[in-house]
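Here the complex is missing one protein chain, while the rest keep their positions.
Every chain is named by a letter (A and B) in the order it is written, and numbering of its residues begins at 1.
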Amino acid sequence: MTPLVSVTDLSVAFPTGDRTVRAVDGLSFALAPGGALGIVGESGSGKSTAAYALLGLHRGTGAQVGGSVQVAGHDVQAADEAALRRIRGGVAAMVFQDPLSSLDPYQAVGDQIAEVYRVHRPGVSRRAARERAAEVLDRVGIPDAARRARSRPHEFSGGMRQRALIAMALACEPRLLVADEPTTALDVTVQAQILGLLGELRAETGMGLILVTHDLGVAAGSVDDLLVMKDGRAVEHGPVRDVLETPREPYTRALLAAVPRVNVRRSVEPVPATDDSVLLEATGLRREFGRGRHTVTAVDDVTLTVRAGETVGVVGESGSGKTTLGRMLVRLLEPTGGELRYRGRDIRGLKERELRPFRSELQMVFQDPVSSLNPRRSIGESIADPLRAAGTLDDAAIVARVRELLERVGLDPDAYHRYPHEFSGGQRQRVGIARALAPEPKLIVCDEPVSALDVTTQAQVVRLLGELQRDLGLALVFIAHDLAVVRQVSDRLVVMQGGRIVEQGPADAVYERPEHAYTRGLLAAVPRLGTEEGTEDGTALQGASA
Amino acid sequence: MTDTLATPQPEAAAPASGARQVWRRLRTRRSALAAAAVLGLLVLLALGAPLLAALEGQDPVTYHDTLVDSARGGVPLGSFGGAGAEHWLGVEPGTGRDLFARLLYGARISLFVALGATVVQVLIGVAVGLAAALGNRLLDSVLSHLTDVMVAMPSLVFTIALFAVVPSDFPRPVLLIVVIGLLNWGSTARLVRAQTLGLKKLDYVTAARLTGGSPWRVARRELLPALAAPVITYAAILLPSNVVIEAGLSFLGVGIKPPTPSWGQMLSSATTWFRADPMYVLMPSLLLFVTVLAFTVLGDGVRAALDPREASRLRVGRAGRRKSAATSPEGGAA
Partner (left out) sequence: MNGLAGYFLRRALGALAVVLVLSLVVYATFYIAPGDPARLACGPRCNPEQLRQVREQLSLGDPFYLQYWHFLQGLVAGHDYSTGTGVLHCTAPCFGQSYQSNQLVTDLLAERLPVTASLALGAMVLWLLLGIGTGLLSALRRGGATERVLTWLTLAGTATPVFITGLGLLMLFCVYLEWLPFPTYVPLADDPEQWAWNLALPWAALALLESAKYARLTRSSMLETLAEDHIRTFRAYGLTERAVVGRHALRGALPPVIALTAVDLGSMFGNAVLTETLFGLPGLGQLLVHATQTIDIPVVVAVVMVTGTAVVLANIVADVLYAVADRRVALR
């Protein structure tokens, strides 16, 4: 049987200025008809670049492509323009990561699908093409498809848009579907639906699937074979069970060890709760944005307490109000209603000036390691900022303290005078943590502190936060969309939906015996590697230090 | 901690920051360097106008009746508008004033007014833009509407009209600076507001609020340095347009008053002489064109050097060598 896809010694290089970056280097793999291959790797591993080569998308970009790519008997490398156009969409179709920007904002979704259909079925009338569009939209689960086909992309939700893109891919009955991070921009429950849909379609049409993703969990449940990439090369390639359960390569093992598991308990004992150690207390907290008819309530009637030295995890999907809540807790935002007490003192309505004494006690770590540091100031100066603002230490003492902090977060103390762009994402996040630690706070709100990081870096940063908390007796509020990450750090868990708390309690209790239907749905949707059932001894966290 | 990378590792693409990086990128653009050289020369000529005129042995105001042919209505005697050892670029038709000296003194006026007006525009624009972006909702709404109106209004028409009522005893160049500055700050304010709003959303500005410093401290350390680059770029775009406005007003006879020489005014009188004395049209036109072109090219270069997107972006699709997608200044007006 001839394989559907056969890639031999593929290399892709981008000339940039005076040097050439080899994004893919000597990659070979094959896919049987109807098979499914997952290509996984961290950022910069070349996985998307390799996928783009399957449709000849590097042609004309200045990239140097070498080796051979065969898709369903077509030689993609040798095909002329017209032949390549027939392959694109007709033989192999691609689904992109960001469903909003991947569709023409000015055109009805149905028309866009119909247009693509007519390109590959030249004789078809407009009417027939439109009917085909409605048919495939219906197939991917868009309700009332014939009518919704006339809507434009911005009238669809994120999940619906991704369905529409998949419908476009289906329209011409391709033999291969290439999906590039198709669920990365989506919430976990929607992700589960989309992955389910891809599986169904594959079974129904017999088309092959190549799924490119950074998330091993996503790949685990959706593909037959797994290809692990690092620095443009294949590290390990084999049946998915073999790779996940008996990885041969050290890199694969490290990668797997770093993946947070939602069904594994935290290794540290929860902090014993005593009422007199309450730091922050929110009662009926509420925040509205906008005025009049356009008022949106982002957070509604939220009541929670944070005690000294404990970690409260806050999880929720996009739009659940978790970020707004986090910003209110450190009083970057003023609550519209409710009560917010810090050590018994009401800080809800305080003016900026009155808040100053509290600023050093309540700090924050941000999501984006790029935008959270001023690119024009050295990292030492950024960390020193709160110390200088306080004005209690002299210059030498400040520098000494910053050096100490840099060392504490695992960076070179001599990096004081270096600028943010000289650091990797994980290192920048460490700088952000050092800055938050500088004024010796009692509580740090971490807003998605690891979601922009690769999985191995993620594990390192999470471990650092855990250590700091134990050593310094910090209270943490850990906000994240990733339930597995939150489980690794939380003593207590708060689940938010639509601005409200739907469930809160001791972390293990909520994870193991969720009471609210929403929490149960959320937990069920988390992709699992499916290899460590029963190993509830916290190896995940320890493994990260390998 | 074996897993931490104790020494920083430079990443592939450094963001556009720091004067040195901008300079490095600007240096690779030959057209921008040439433009800068031309402008440098022009500034030197303007500054040294009295000296150079003295070297020539002439001044911009003395009439030379003997050098023009009064029988033919005042056309300069000799070829090329009377150019020679005495008068390097010839003389003005009708009056016989020295053209070289008048052109140099004209450059002084042109550059002085353009620079002054740009400073006024930038000061007002930055103040209004910052106030709109940092103030409360009402202030923002009022200032933004005002800015929109200022951008759209026919500012040259208004500027001309204003000269009907300005005090006539005031020094003209200063008056021009004030009037041009007051009526043309809209686009700068719009740019500053948009940039500031964008910066305010950045986490590092939020983080600075958490340091407990005063709002002024935050603005000075985090906002203003980041605004410098776009404002400087924009000033480089404003300069040539101010040169043109001044020349235009003087051309219409409402700008610089005679006997002070200015390029626009020379062009205006040249319109009656272009048949008989083409040299008189050519020189001021050429100077004005070269000045504006040099400013525009330099402005383009500075903008490209400051634009982080300049760092090559590879795209999937077609088309050959992709360098930069330079955005035009009009992009902001849309």
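Just so we're on the same page, a residue touches a chain if its C-beta (ideal position, glycine included) is under 8 Å from a C-beta of that chain, and two chains touch if they have at least 3 such contacts.
What you see is a predicted model, and the numbers here were worked out from it, not measured in a lab.
Engineer: Would you indicate which residue among B:L47, B:I160 or B:V178 is in contact with the undisplayed chain?
Structural biologist: The missing chain is touched by B:I160.
Engineer: Among A:A13, A:A36, A:L57 or A:V243, choose the residue that contacts the chain missing from this document, as touch is defined above.
Structural biologist: Selected residue, touching the omitted chain: A:L57.
Engineer: Any idea which of A:V69, A:M94 or A:V228 touches the chain not displayed?
Structural biologist: Checking the options A:V69, A:M94 or A:V228, the one contacting the hidden chain is A:M94.
Engineer: Footprint of the hidden chain on subunit A, which residues?
Structural biologist: Residues 55, 57, 84-90, 93-94, 96, 98, 101-107, 115-116, 119-120, 152, 154, 165, 168 of subunit A touch the chain that is not shown.
Engineer: Could you pull out which residues of subunit B are in touch with the chain that's been left out?
Structural biologist: Where subunit B meets the chain not shown: residues 145, 149, 151-158, 160-165, 240, 244, 247-248, 251-254, 264, 267, 270-271, 274-275, 278, 281, 285, 288-289, 292-293, 295-297, 300, 313, 315-323, 325-328, 330-331, 333-334.
The working rule: only the chains that are shown with their structure count from here on.
Engineer: Between subunit A and subunit B, what is the gap in Å from one C-alpha centre to the other?
Structural biologist: Chain centres of subunit A and subunit B, defined by C-alpha means, are spaced 46 Å apart.
Engineer: Please give the residue numbers of subunit B that touch subunit A in the complex, ascending.
Structural biologist: Residues 1-12, 14-15, 17-18, 202-204, 206-213, 215, 217, 221-222, 225-226, 312, 314-322 of subunit B touch subunit A in their complex.
Engineer: Considering only the defined contacts, which subunit A positions touch subunit B in the complex?
Structural biologist: Listed in rising order, the residues are 14, 16-17, 21, 52, 57-63, 330, 332, 352, 355-356, 359-360, 362-364, 366-368, 371-377, 382, 385-386, 388-390, 410-412, 415, 418-419, 421-424, 426-427, 430, 432, 435, 439, 460, 545.
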